[in-house]
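Okay, here's the structure, questions in a sec.
Omission of a single protein chain aside, the complex is shown with its protein chains in their original locations.
Residue numbering begins at 1 within each chain, and the chains themselves are lettered A, B and C in the order written.
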Amino acid sequence: MSVTREQIVTWLEKTAVVLDANKQYLTDLDAAIGDADHGINMTRGFTKVMEKLPTVTDKDIGNILKTVGMTLISSVGGASGPLYGTFYMRAGTAVAAKEELSNEDLAAMLQAGVDGIVQRGRAELEDKTMIDAWFPAMVALKTAVDNGDTITGALQKTVAAAEQGMKATIPLKARKGRASYLGDRSIGHQDPGATSTHLILNALLETVQEGN
Amino acid sequence: MSVTREQIVTWLEKTAVVLDANKQYLTDLDAAIGDADHGINMTRGFTKVMEKLPTVTDKDIGNILKTVGMTLISSVGGASGPLYGTFYMRAGTAVAAKEELSNEDLAAMLQAGVDGIVQRGRAELEDKTMIDAWFPAMVALKTAVDNGDTITGALQKTVAAAEQGMKATIPLKARKGRASYLGDRSIGHQDPGATSTHLILNALLETVQEGN
Amino acid sequence: MKKLINAVDNVVREQLQGMAVAHPDLVKVQIDPHYVVRADAPVKGKVALVSGGGSGHEPMHGGFVGMGMLDGACPGEVFTSPTPDQMYECAKAVDGGAGVLFIVKNYTGDVLNFETAAELAHADGIKVQSILIDDDVAVKDSLYTAGRRGVGTTVLAEKIVGAAAEAGYNLTQCADLCRKVNSYGRSMGMALTSCTVPAAGKPTFSLGDNEVEIGIGIHGEPGQRRMEMKTADEITEMMALEIITDKAYTRTVREWDNDQGVWVDVELVDEPLKAGDQVIAFVNSMGGTPVSELYAIYRKLAEVCQSHGITIARNLIGPYITSLEMQGCSITLLKADEEILRFWDAPVKTPGLRWGV
Partner (left out) sequence: MKKLINAVDNVVREQLQGMAVAHPDLVKVQIDPHYVVRADAPVKGKVALVSGGGSGHEPMHGGFVGMGMLDGACPGEVFTSPTPDQMYECAKAVDGGAGVLFIVKNYTGDVLNFETAAELAHADGIKVQSILIDDDVAVKDSLYTAGRRGVGTTVLAEKIVGAAAEAGYNLTQCADLCRKVNSYGRSMGMALTSCTVPAAGKPTFSLGDNEVEIGIGIHGEPGQRRMEMKTADEITEMMALEIITDKAYTRTVREWDNDQGVWVDVELVDEPLKAGDQVIAFVNSMGGTPVSELYAIYRKLAEVCQSHGITIARNLIGPYITSLEMQGCSITLLKADEEILRFWDAPVKTPGLRWGV
């Protein structure tokens, strides 16, 4: 089993669609504990990605992902721009020159991307950021791949872990990003970045499920 | 029958009370077609009048009324300050040195005051201003006095004429003061200045009725 | 009502006290009766400019007191004309022997109270002239109204005539220049929201989510008409066109004849703007509209002017003549000749407007 270049492209397209569909939702989450722009930021970024994508769909996966990262960095701004941008840049570097990805490649790609986010943003688990979704998702994928799960099975566990991590941000008190200024008032709200992370991973699962 | 100095003082006290009680009402009328301050202006003025009044209650009526006029001019501002101020100044001049007023004195006093308002403000009948209450009231008083009515009877007709004039401002289109800027939009609203004029004259009637 | 105020009765006084502690180098503030004069008043031999009106339009007028602009300002209660004794005391405090020019916005209250003040000052031997600002094109005729309101041109007149007085113009020259500036200036305003007079405690009018008031004055009063919300470009174009295509405006005003000591009726005519004219363009916030939105307005205004052959020689963009916290804006176009531009560019040093020094 493997993930093809075409599937990576489909994943990115699905991501653009799902973020757009959830633009208001993500922005509302950000209004509660941030500055009411996360959905707007992500849609602006992935609209640009969709403009750029046709120019690189014949390139290798590493190249495609790096283009996505650079596009996000230069069009999103805010905290999520450099963080998601770094994710795709590092993910792309990890799978440089590949035309399709084995399950192990996919796990390595996710790990490299998440490491990049942590290095840039210096968030730790339970700081109530996107890391609370990315990190358990990455661990779940690695474990499932190590256990020899199918790609679909592995990604189901990945998305489930991301969803759980996302929901687990609700009771947390934020320690990074704008939400941290609210102190206790951040408790009881779901982190917008963790929510977009879950949507992105779920788009990957759906892509792979359709391919089977 | 005559109006005593004490009754003039009572009239002014009653005026202060009734304007204060109608502060919100007058301001609301002004909000509709002006700048939402007529009640505030009138109360500010008559609060000052009440402060000054004790220092002149032993003076003659002309003196008392001129003090009221000067106090209004120097404390109200707006359009109503100089207009009502002029009314009391001229009224006071018309009854200079008197300690009590015959019915004829009262009619002459009102006429002098109203003439003063017209000279300053240059409003004509049906311009939708306080003149629409003052003018018919003045005519009614003069006619009643000429007919030999009692003071109470004459003032009842005066107040009735003022009230009718006040209500007659409702369908008018304003041609003077702030309301004139509204053009047709001023139609359907009662003029605040005509309303305070009616209240002031009614306070005089009540004073005289109590005295009997 | 939520405002950063204490007791509503103290609003004006406390703002003046704040101004006094903030700018002792620029102004002196007198409380009861309230007026603001420049720190070095009276300036001997210089014509003194005095303006005034209701409070709630800040920085106008108190914020325009200082070198190169006003010598004195008389703030009334919020949106209520000041009283003659304020104006008279202020005139006495600033007269440096060369006379006092009253700059009066055309509202019944302001006009009547300044009339009495001029009479009082004259009786006291102070040379007085009084010029009316009536530039609001939203008021169409003067026969069936109190005449055009004084709005945006007031700020420009105070700056320009202030510089002329500083440069040594005598009282008649200052009055003539002020009359010219008024006749060259035209304004139009609009509101997105009402404002709340502190003493009233609630908004003066209410507007639907999709409504705006067009042709408002500066006192939170409703405008000439209410219409559906439109884009900034459409609103700007509409207002700019009302100004640019406004016809000649004729009316009779009372002016003070200082020699005779009487009021005389004079007929004034403002000529329309025309292609080839240079202007000072003034985009003003009503108080609650941020400067960023004014720049979007200015962008379109420049386009409309250009397409009508009108050159913007100078501009002023910001909250200068406001209606408390009202959201909205006004546009003023002032035809500018060499004399006007020269005095516009001259140094000014006031709390609210400063350059060249």
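The rule is short, and it goes like this: contacts are C-beta pairs under 8 Å (C-beta built on N, C-alpha and C of every residue); 3 or more make two chains touch, one makes a residue touch a chain.
The model shown is predicted, which means the values in this text are computed figures rather than measured ones.
In the entire assembly, the chain absent from the figure touches the shown chains A, C. Note that of C:18, C:45, C:97 or C:309, the residue touching the chain absent from this view is C:18.
Of the candidate positions A:81, A:136 or A:165, contact with the unshown chain belongs to A:81. The omitted chain makes contact with subunit C at the following residues, 1-7, 11, 14-19, 21-22, 55-56, 58-59, 63, 192-193, 207, 209-210, 212, 229, 231-233, 235, 287-299, 302, 315, 317, 319, 322, 324-325, 327, 329, 351-352, 354-357. For subunit A, the residues in touch with the chain missing from this view are 27, 31, 33-37, 40-41, 44, 73-83, 120-121, 173, 175-178, 180-183, 185.
Quick note on the criterion: only the chains that are shown with their structure count from here on.
If you draw each protein chain as a dot and join the dots that touch, the picture is not a line, a loop, a star, or fully joined; it has some other shape. Rounded to a whole number, the gap between the C-alpha centres of subunit B and subunit C is 32 angstrom. Subunit A and subunit C, compared by their mean Cα positions, are separated by 56 Å. As a whole-number value, the distance joining the C-alpha centres of subunit A and subunit B reads 75 Å.
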